[in-house]
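Every protein chain except one is present and positioned as in the full complex.
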Amino acid sequence: MNEITGNEIIHQYLRHNKKFPHVLCAGCGHGIVLGTLIRAIHTLAIPKDDVVIVAGIGCSGRLAVYVDFNTVHTTHGRALTFATGIKMANPKLNVICIMGDGDALSIGGNHLIHAARRNIGVTALILNNNIYGMTGGQSSPATPEGSTTMTNPYGQLDASFDTVALARGAGANYVARGTVFHVKRLEKIMVEAISRPGFSVVEAITPCHTQYGRKNRYKTPVDMYKWLKKAAVPIDRYEEMTEEQRTDRLPIGVFVAEDRSGFEERYLSLQAQMRAKGGK
Amino acid sequence: MKQQQQLHRFEIRFSGLGGQGIITLGRVMGQGLALGHGYNVTQTQSYGPEARGGSSRCDLVISSEPISYPKAESLDLLVALSQEACNAYYPYLKPGGALVLESDLVKQPPTNRFLGLPFTSLARDKVGVAQAMNTVVLGALSHLLPFISQSVMRKSLESSLPAKIRAVNVKAFNLGHRLAKKEWGDDAGEVWRVEDSERD
Amino acid sequence: MARPRKRKEIFALGNEAVVEGALLAGCSFYGGYPITPSSEIMEIMAARLPLTEDGVFIQLEDEIASMGAIIGASLAGRKVLTATSGPGFSLMQENLGYAIMAETPMVLVNVMRGGPSTGLPTSPAQGDVQQARWGTHGDHPIIVLSASNVQECLDMTITAFNMAEKYRTPVILLLDEVTAHTREKIEIPNPGEFEVFSRTVPSMPPEWYKPYEETVRGVPPMPPLGSGYRFHVTGLVHDRNGFPTQRPEEIVELLERLHRKIDQFFYDIQLVDTIETADADVVVIAYGSVARSAELAVRQARENGVRAGLLKLKTLFPYPRRQTEKVLAHARTLVVPEMNMGQMSREVKRVNMGRASVRTINRIDGQIVTPSEILKVIMQG
Partner (left out) sequence: MANKKKGKSKITVYPDWCKGCGICVEFCPGRVLELSSQGKATVVREQDCIRCGFCELHCPDFAIVVQDKDFVEADKLPRRRSAKTTDKGE
């Protein structure tokens, strides 16, 4: 075993002029997602220069600053719009968007559905922690009905978004869900998401014990990981379950996997066609 | 190109119903005067709901000098292709200005001094394409306005049209020019030629 | 004035001229969302860009996304354009601030229409002048240009791109419905007859590159994403390496540099045209289509024996203070006609400091200020 493995790989992709440990809370799954993403990029052997990480605002948005890629930390909810411009301007680049659930599903919901409809060749990595963590624990569109937050002290009234159903409905080429407990599976998903053409959506369930857990029966980070271990069920098994068995269970795995060409590819071929014709 | 007649803010308004090709008419004429004849021209038009539904309007200001204010304020020539348009814009015609009418559509002219032709039926019956009505008007005006060279305007028209409708439009243009000469007389626009030569 | 080559002439809309100017300036990326009365810019770009070698056109889901996309494309090395009007301009303010903070060159054309809100979609107005200056939050420098006729739409678009690239900043070009929707004959300049400036890129090995380093001009070089210079771009206040900072001295250093890189080049940025101002007692200060009315009024006033002049603003912000002070040396009266309630006259009054009497003419009825209205005020002295 002479290969460098595990965190030693990751250390090579971290920015050496940044101070570690990072700003996220102890036990926050976001670091695990970042590690997983780095391993996926390493597995695919993509040069650092060809990777652009575009992040939104929130805890997830802070990840970009720590990695030695081209990194763009954008405005709240708008990461996919920047990513769309970058991909169209230079289709050669691997553009990966890191967003939170509030970022991608609430303020950026419109951009998410249109990126999916357009099938732009970008990987959307949605870090779902069911809460607005950075700003102190307010409700997000992924906050489960009935749970308690700073802005829903008497219980969340509205239903939460099903990211997978939303992305599929909007036409994403690849849709998958993983958790930070099931890391190897998540890594496989990311490898596939990045290498597919078109728009890929990966929802990573990454618990926030600080802002969500403490108010909702999960006292420590470990409690949250135990919940993940128990709640997550591979999609094929989930499908065989009865409605009753499905209660409080979360299907994980790959939900959509197609190979439709991305918007940028379709644009380039249209351009070549029009230019060959010499205009209209 | 022969010596350009001196013009000092000659203002034309084309008006009528949406779908009559008024904007195209103004644009083609403006382009011919600006690029073909070398005048300074500004063309403005009605936008939005006004341009979609009932009435349509397109203005040209033509001048030998640079044009400062681009909108038409006091019309030298009003082309009215509907009764409503005629009613609405006649008050903006300057004293001594000319009124050109679609004589089938404007049944109640606001004055007895006007030049009329049944442009729509001419286009439909003599050209075979009712939509070429605006080009018949363009042909007629190329006769009426002394500062327009018929051949230059026709060339400009041809250059702005796709090949498949070029022949029809040239036919419409020539028809308009011929009939205006016959019906309105050789010196119909003489008033502007005289006025301008006096000014210089 | 010997011209070696004849220039191509076209009979074009103001909006069309913007496209011609943008393409001449090297614009290869348009992202936008249609809105009256700016839509022709987008429509023509949609037809033209796919026919060029590397031109990209994309219609986004809204104006917020339009700004995001063009900023992204600019970071990836493109010269980028978007155009909008009224409500769309309001939506763009968020990412406009980002572009200022991340020093991203871009040109934003706002064809002003009547407001507030949906307002008067097809009527001209100049109600977005102060929004262009202060619309996005926080203290920030901004370059706002204007054009009053179709030829200027072309020329000022080229200028806007050059300034955006030179100063690494968004540049707003404010047009109004009249200018955008007037057709006129314009000349397309031949290559070589106008300046085309492109952003400076770093010329040191990547390891030594500091993305927001202090330079003499205050403008750091900017590599395109993916060219080997990996760095962090953020809308947060950042240090020289691009990383977020909260250290007071680094905050001040960044924000002061953002201002200084514009402030020290006022002579290059503040553009005006003057007509008969040398001896004028009454000077009209106008911009956009109203400047055309003003020009006619000034000429008529001269014919009537009044020494009138026109100071036409082609740069609205930073406000051309020096050029205004020049006319204030002899002007007794300044007349400021605008299609708003007095947005630019605030700036004029600020510079005037009570020296001349300032007369404003304000129209908010969706109509352009006419020459006769201006003439009347000039004649009153």
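Letters are used for the chains, namely A, B and C, taken in the order the chains are written, and counting of residues starts over at 1 for each.
As a working rule, contacts are C-beta pairs under 8 Å (C-beta built on N, C-alpha and C of every residue); 3 or more make two chains touch, one makes a residue touch a chain.
Quantities reported herein were computed from a predicted structural model and do not represent experimental measurements.
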{"item": "Selected residue (touches chain absent from view) among A:183, A:231, A:256 or A:274", "value": "A:183"}
{"item": "From A:7, A:135 or A:245, residue that would touch the chain that is not displayed", "value": "A:7"}
{"item": "Interface with the unshown chain - residue positions in chain A", "value": "1-12, 14, 20-22, 24-32, 35-36, 42, 45-49, 180-181, 183-184, 220-222, 225-226"}
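Heads up, the rule we're going with is that only the chains that are shown with their structure count from here on.
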{"item": "Centroid spacing, where centroids are CA-atom means, of chain B and chain C in whole angstrom", "value": "36"}
{"item": "For chain A paired with chain C, centre-to-centre distance based on mean C-alpha positions, whole Å", "value": "38"}
{"item": "Interface residues, chain C side, partner chain B - complex", "value": "9-11, 36-37, 121-122, 149, 177-178, 181-185, 289, 292-293, 295-296, 299, 368, 370-371"}
{"item": "Contact footprint of chain C on chain A as seen in their complex", "value": "17-18, 48-50, 52, 54, 64-65, 68-75, 78, 80-90, 92-93, 110-111, 114, 267, 270-271, 274-275, 279-280"}
{"item": "Residue ranges of chain B touching chain C (in the complex, touch as defined)", "value": "27, 30-31, 34-35, 40-45, 47-50, 67-71, 73"}
